[in-house]
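All protein chains but one are shown at their positions in the complex.
Moving on, here comes chain A:
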Amino acid sequence: MISIIIFVVLLVAGFGFFAMNVGKIRANILLGRDVNRSDNKGERIKVMSLIALGQKKMFKRPLPAFLHFCLYAAFVITQIELIEIIADGISGEHRLFRASLGGFYTFMISFIEILSILAFVATFIFLARRNLIKVPRLNMKEMKGWPKLDGNLILVMELILICFIFMMNGADEVLYAQGLSHATDLGDDSFNFAVSQFIGPALFGGMSESTLHIIERIGWWGHIVMVFTFLNYLPFSKHFHIILAFPNTYFSNLNPQGQFTNMDAVMKEVKLMMDPDADPYAAPEEPEGEPQRFGAKDVEDLTWKNLLDSYTCTECGRCTSNCPANQTGKLLSPRKIMMDTRDRLEEKGAGLRKNGKDYDDGKSLLNDYITEEELWACTSCNACVEACPVNIDPLSIIMDMRRYLVMEESKVPTELAGMISNIENNGAPWQFSPDDRLNWKDEQ
């Protein structure tokens, strides 16, 4: 009875704390400007199915894709076993579903076990890629400190989680074979689980009944405690992508990647300027609420999709490793743009929650996190957008910050100021007269 109470408290606290932190992240994301991504539902579901569920873009790099898929599949399928653990925990039963599901139960647990072994191996390889082989994109300068620890912690948690599963199933298997398990006796002499029917006896064979029960309980409780630890670690970690990958791909930009947004605020003014019937002396319309900045200086100037992108980023670095500016030694790293956006959003969101909605900490994403030098190094080539396995768009953040620099602060590299004034004066980025546009026709 006590264990049931402890379990239920753990369950409520685990989900409750998680829900609270997800709520904070949701509120942070909604600080962003609006952008309409509610159209084309059918297409959106297709994109989400292919990119998030099917991991299509991961498979551009087959080896990490395969390893990642093992972990992903194991994670998803293990949730089925979790349902039984929760049901057992609340009811005080043991292996509640085994009697009723019979052969299907054996099949499901065996499937989970095989995937868990693959995931175990994959996790070791991932740890090696981060710490021994030192894959370049996982060891760049923005990956020092917390991001490095974060990546390793998740992998270690996964290893521990898998160990608990095999302690639980392995010890229980040995007990069952001796008729000592708390699971309902179906008259057979083994659970016949694919992996633990072998490693159970190998690891725990010959141990006393009480020791086996203790190991089984450590495995069971350890598993559920790790699940809740993991769940509640997610909102503080880059690993949140396992959930956000789905909404993030659903809300993908469905336009061609080359198409940039036309700013509505600018459109109104330009249309007014170009309209021959406009009354030049008319009083300007009273803007509703506070006038918006042109472009982005801080996180609330970005769209909620940009902010969702930042929480979805799992810092894999495919964007940065494909970025031509980064490849040639420039400061720009698209991954750092996403990490900075999230870090600043966390900081800003916490400040607003603590000090009220008008709070200004005097900092901003621009300058305090992202420098002008990074922004001007971008060639807008879309390699980062193309590379991202979960359709994150660092380029639109870069462009919105350029817009702020140019239109609000008139900060533009000198040569570009020349190009801009040439377009203004001659309708071409160079100093040529528009009257000479057709000269090529008669030149040899």
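Keep this in mind: a residue touches a chain if its C-beta (ideal position, glycine included) is under 8 Å from a C-beta of that chain, and two chains touch if they have at least 3 such contacts; residues count from 1.
The rule we apply is simple: contacts and distances are computed from a predicted model.
Going by its UniProt record, the hidden chain of the complex is named "CoB--CoM heterodisulfide reductase" among "Cytochrome oxidase maturation protein, cbb3-type", "Cation:proton antiporter", "Carbohydrate ABC transporter permease" or "CoB--CoM heterodisulfide reductase".
Among the residues A:55, A:229 or A:382, only A:382 touches the chain that is left out of the figure. Seen across the whole complex, the unshown chain contacts chain A at 60, 255-260, 262-263, 266-267, 269-271, 273-274, 294-295, 322, 324-325, 327-332, 373, 376-383, 385-386, 399, 402-407, 412-413, 415-416, 418-420, 423-424, 427-430, 432, 434-443.
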